[in-house]
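With one protein chain withheld, the remaining protein chains of the complex are depicted in position.
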Amino acid sequence: MTEETRTETKPRKNAFVLFIHKLGSPPWFYGFAGKLIPWLWLIFGVLAAWGLYLGLVKAPTDYLQGESYRIIYLHVPSAWMSWMIYAVMAGLGFINLVWRIRITEILAMSSAPIGAAFTLVALASGSLWGRPTWGTYWVWDARLTSELVLLFLYLGVIGLYNAIDEPRKAARAACLLALVGVVNLPIIHFSVKWWNTLHQPSSISFTSGSSSIDPSMLWPLLIMATAVKFYYGASLLARARVKLLEQDKRKTWAKNVIREGR
Amino acid sequence: MDHTPFIVGAYTIGFIVLLWNAVAPLYKRKTIARDIRRLIQIEERSIDSDS
Partner (left out) sequence: MSTGQATGSMGRAFIALLRRDLLLAFRRRTELLFPIIFLLVVVSLFPLGIGPSMELLARISPGVIWIAALLSTVISLDAMFRSDFEDGTLEQFVISGHPLTLIALAKILTHWLVAGLPIVLLTPLLAIWMNLPEGTLGVILLTLLLGTPVLSLIGSIGVGLTISLKRGGQLLSLLVFPLYVPILIIATAAVMAAADSLPYTQFLGLQTAGLIVTLTLAPFATAAALKISLS
């Protein structure tokens, strides 16, 4: 084999590709995630504290809704995350089904309970926001109803994953279900939407320049929306590490981790 | 109507759920660590009995 005939245009493994490959190794992922998690929690904590301060203390009282609108700083980011996490879960699930990459399966299944938690928070906070604002604890409007159906979809994925004994088979089945769910989500959302409209029309639009919400009320919302993504990252990596440890109980790397107290 | 109980209630529920979700992996890890320690003990015992 003549080395001289190899052209310079042939790409060597760059750092990014190398990084992706390393992620596939459980012990490497375990260590890397372990280092990353504290930073993610820290950033979440700082952003959340700042956002909540701006939202609960500094933002002015709403002309129409009084103080209760402040619940949006919890409700809206939670709702956004509940949808985003489902999409991420389905995306990871798709990669898993097509390429059978174990780490994507671990990340997808670890995302499910986090997404369900956000959905619960969105539902509860939405309900408590509804009582002072529109008079009832529950209303079958488009957003809350979609959120409820989303919760059922999450519970289905989690239920199916827990019901099948063999972990990789269980993950594949749950990933397929998540994919079927994600295809249905827009359909569910739109069919529920025109079916009832009591919920406030969306006061934030990313396409138009202006929004009907005052900047001093908008900023805390955007900060909380960012903060909550770091929460997801930290929680996801934490759950993924534990799941890897659990599945690889008998492997040497797991035993070494416990021996060395990592 | 005073809105504060609703705000407090919403944030409390949110806090509890999100805290539980953040902490749950830690509990799971304790259980798994215990299992792995047991497996290590079994392994070391069989090495001792072999030697």
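Letters A and B mark the chains in the order given here, with residues in each chain numbered from 1 onward.
We adopt the following convention: contacts are C-beta pairs under 8 Å (C-beta built on N, C-alpha and C of every residue); 3 or more make two chains touch, one makes a residue touch a chain.
Keep in mind the model is a prediction, meaning the values are calculated, not measured.
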Omitted chain touches shown chains A
Have a look at A:His75, A:Arg172 or A:Arg241 and name the one touching the chain we're not showing.
A:Arg172
I'm checking contacts with the chain that's been left out. Which of A:Ile101, A:Val180 or A:Leu218 qualifies?
A:Val180
What is the set of subunit A residues that contact the non-displayed chain in the whole complex?
97, 149, 152-153, 155-156, 159-160, 163-164, 169, 172-173, 176-177, 179-181, 183-184, 187-188, 191-192, 195
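Just so we're on the same page, only the chains that are shown with their structure count from here on.
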Would you kindly tell me how far, in whole Å, the mean C-alpha position of subunit B lies from that of subunit A?
20
Flag every residue of subunit A that touches subunit B in the complex, lowest number first.
56, 66-68, 70-71, 74-75, 78, 113-114, 117-118, 120-121, 124-125, 128-129, 131-132, 231, 234-235, 238-239, 241-242, 245-246, 249-250, 254-255, 258-259
Per the contact definition, I'd like the list of subunit B residues that touch subunit A in the complex.
1, 3-4, 6-7, 9-11, 13-14, 17-18, 20-22, 24-26, 28-29, 32-33, 35-37, 39-40, 43
